[in-house]
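Heads up, one of the protein chains got dropped from this complex, but the rest are sitting where they should.
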Amino acid sequence: MLTVLLILIPLVAGLVTFGLKGSGPKALGLVASLASLAVTIAALFQFRTAPDTLQLTANWIPQLGAQFSFGMDGMGLMLCLLTAISFLLIFIVIYNRDYERPNSFYGLMLLSQAGLVGVFTAYDALLFYVFWELALIPVYFLCSLWGGEKRIPVTFKFFVYTFAGSLLMLVGLIYIYLQTPDHSFSYASFISGAVAPQDQSWLFWLFFVAFAIKMPVFPFHTWQPDTYEQSPTPVTMVLSGVMVKMGLFGVIRWLLPVLPKGAYMWSDVAIVLSIIGIIYASCIAIVQSDIKRLIAYSSIAHIGLMSAAIFTNNEQSLQGVMVQLFNHGINIIGLWIIVEIIQNRLKIKNLNEMGGIAQYAPGIAIFLVIISLANIALPLTNGFIGEFLMFSGLFQYNVWFMAVAGLGIILAAVYTLNMVQKVIFGQSNGLTETTTDLKSNELLVLIIIVGMILVFGFYPKPMLELVSGTTELVNKVY
Amino acid sequence: MIHLVWLVPFLPLLGFLVNGLGRRYLSKSLAGIVGSGAVLAAFVISLLIFLEVKTPGFQAQVVPLFDFISAGSLHIPFAFQVDQLSALFLLIITGVGSLIHIYSTSYMHDESSEGFARYFAYLNLFVFSMLILVLGANYVMMFIGWEGVGLCSYLLIGFWFKNTNYNNAAKKAFVMNRIGDLGFLLGIFTMIVHFGSVSFPEVFERAAALGEGSKVIPVIAILLFVGAAGKSAQLPLYTWLPDAMAGPTPVSALIHAATMVTAGIYMIARSNILYTLAPSIQTIVAVIGLATAVLAATIALKQDDIKKVLAYSTVSQLGYMFLALGVGAYTTAVFHVMTHAFFKALLFLGSGSVIHAMGGEQNINKMGGLKKYMPVTHVTFLIGCLAIAGIPGLSGFFSKDEILAETFISNKLMYAIALITALMTAFYMFRLYYITFCGKFRGTHEQEHHLHESPAAITIPLIILAVLSVVGGYIGLPEVLGHSVLKEYLAPVFAPSAPFVHAHEHLSHNTEWLLMGLSSLLVIITIFFARSWYRNYEDNGEPRTGIAKVLENKWYVDELYDAIIVKPLMMLSRFFEEAIEKSGIDRLVNGVGRGVHWGSQQVRLLQSGQVGFYIFAMVIGMVVLFVIGFLLK
């Protein structure tokens, strides 16, 4: 019941928001995201005591064998939590920003939240596909209506690219559906092992490309830096913090259990692509002068590590990935919030024009440093635990893969510290001297983020326990 | 008392939080009291723990706090281990740390009160990380501290963040440390795969069970050594340490001389069994240590920045410690860590006192004749120089001489090189001393007018450290002179490797006397040389030529690294960005789009508007379908 409520709250609130005026959309957005968070936390408690009550199945299209089947496991719950927290933080931080047509803006944001939660909770392949697309559409409108100068071609590319991937996945879904003994889209029949091994080999690519575009994995990533750069920053936060997790989630929830042999067959290729992506994106990040593009490439590198770790067929790394899904989301949203604040104050994105902000806005500086350190996985921040486990799994899969991927740690330090230095350290200039420090809502959001960074960095046990059930399930099938 | 060990790192953490969060509200004196008090309290607890550990027959104790990571079969607790080695390091860290904190209250007094509190917050955070490093009961805990101290080093080197050069130095330190950290991490993973655990007792037990000749142990040993080389500034990862002198001088004393850079030695001493079981790696450690010692000593001969001389001296001394580790003399290495902590902290703090008096000037060519203005600094600095040079009776003599003796047993050629390095050490230290404190003052009149002895908060730590530099060596007397308390105390730590050490010859007492006499004599002659050359030093301002120029420019190693690593990396990145990303992949992706666009434009022409053509096409289409259907049947 709670699961459905989690989708309905943002969906209904989003639709209602379209009709509101003035500051109504802001308020409703805030209330709806708070309510979502509350429901998610309630679900978290229920998951501990009675996990079965989170499942819900109802008839949808019986002729096709498609059902409204929602449910939550540890990973889904954690991603729902990430979604709820992210949207709440985003709504708080943009509370005193003004967007044109706020009703549409907030409405679309809430609709995308509904789509995301749907993706994370759907236990029916067709339903999953529907939500997969549903989450994309509002984001398309958000980018193309409120984006930067080059928003139209960039958003078009983003949409067509991801949509092409989705269609490949749809073909795969239908093929598997036809193979299932009871002609059903339900998760249980999909993972029952009905797909012949030789089919799994090519089906793997249909799914992998769809998910790889979403993540994105090298060489399917070129939509991402442009889109992150051109989107309005709140949308970039949704995209990089939550939406790219759809791809990784898809691999863990659907690809590995449904096509275990295919994944096993192609794991080397997938890992090599991911590792190339790590090094490649890290190198490019070093020479970026646009802060948004720098963070975009840094995100590609981090996602590359996660995607490599998924295919190692190792319990530790899978657990690491799932923990990192959440932690990477928090960290990258934190970074974007800093970017949003700097852009709000200075209206620039070029790193070379910044500098010396630490003297005038020490608050921004401190938070940027802490979040950057979490981004480069310093121990006792939340980024460490996931990366440690992922690297450990990768090492057990192949030592040399890990050694090459490990270079990413060094390169990450280079580009992240470069960014920190250029933004907050050094001499100030006429522009950066005008920087005003954090406002109370921004401070609140950043304190929450840093709090999570430190708490989960010091004590990651609850998170690891939450996802361990999912690991066991995947490992059993895989 | 042992179960309260968590208080030791917790107190500096508390100090960090108080100073960090309250930096706007705390007055300078309050921030100083909180910062120093936290470390001092930690020192008192460490002392109590030490007294307990020091009793004979004490067994290492593990104090678990909570489960840190548990994933699959891997369980890593957040736990502290108290044994002889960690207790000794606790004392060094908190003891020298407290002195430096007290010193800093005066040295950093010119900062704004916010900067002052920030400084103490970082310093406390450093002490916390360093304590985690030495207290951790497994390699992951050690790694946490390991990266933590790297972070604090980064923050403190770049403490004056307006200066871009300082920031670059900080960044360089962090990145070079990360290179080492990658090796460390790989070592940890190898342990996880082959031993299934990262906790010290289990790893050592399983390593000992594998015995000599195992293929895994050398791999782990070399990977850990890569980490150690990064943190302890050994070849080829040493270049960050001299640059790290950009930080405030007390930071250089604490982090870049006394404690953090000795983490590598701690790590190898802690993992002694792994190295004992991998003799080939031991040789590598010894060779790299010796090479670093020589290289850094040569560079130190021609540096003009007071802190740079001390920095290269530190690199060189660290090389000495690795040499000791490499020849299997773990106790001696730890002994030298301790004595080095005393006299190098003393020298750095003394140089800080000089720099303070000179109004920030660090070039020794602009100093001279300071002994009459700063008597306390002068005497203590002289004691430091005598100790590091290895004058008999002072702490440096005992530890350095033991390293030389152990090297002599293991390899005569190495001994000769190490001895020459020791002489170079004596030479550059006394060059520094004579140029700085003797002769005429060469600075400006204004500077001369301001010269003064530093306040008590600076001189008292200097005096305490000077006393320790003198007497610190007596806990490790060589066999000919008596009994090494330290060796006996540390014996349980190195007990696991004892069965695997090949019974090596013991030096006869005569040889030992001879070696001692030889090195002492040569050192004293060298000092007189330095005295005759630099006693009345005049800066003629001529640029150096030939080998002196090469040494002044540090063998051009920085330039070399720039040419073979940094520039190619940047070129590669640009190539990725310009050639592959923009003209390659992205063009391909856009090409697909453009192809579809072009194709559509061609197909569009079919829509001629002629109804007859449409119908014709329709009929043809149907006929074709019929034919296909017919053929397929």
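Letters are used for the chains, namely A and B, taken in the order the chains are written, and counting of residues starts over at 1 for each.
Assume a contact is a pair of C-beta atoms (placed from the backbone, for glycine too) under 8 Å apart; a residue touches a chain by one contact, two chains touch by 3 or more.
The rule we apply is simple: contacts and distances are computed from a predicted model.
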UniProt lists the protein of the undisplayed chain, choosing from "Ni,Fe-hydrogenase I large subunit", "NADH-quinone oxidoreductase subunit K", "NAD-dependent epimerase/dehydratase family protein" or "ABC transporter permease", as "NADH-quinone oxidoreductase subunit K"
Omitted chain touches shown chains B
Note that chain B touches the chain not displayed via residues 607-612, 615-616, 619
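In this text, only the chains that are shown with their structure count from here on.
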Cα centroid separation, chain A vs chain B, in Å, comes to 37
Note: in the complex, chain B contacts chain A through residues 66-74, 114, 140, 143-144, 147-148, 151, 154, 158, 161-164, 167-168, 170-171, 174-175, 178-179, 181-182, 185-186, 189-190, 192-193, 569-570, 572-574, 576-577, 580-581, 585-586, 589-590, 593
Touching chain B in the complex, chain A uses residues 157, 160-161, 219, 221-223, 280, 283-284, 286-288, 314-316, 319-320, 356, 358-359, 362, 373, 378-380, 385, 388-389, 391-392, 395-396, 399, 402-403, 406-407, 409-410, 413-414, 417-418, 421, 424-427, 459-461, 464, 468, 471
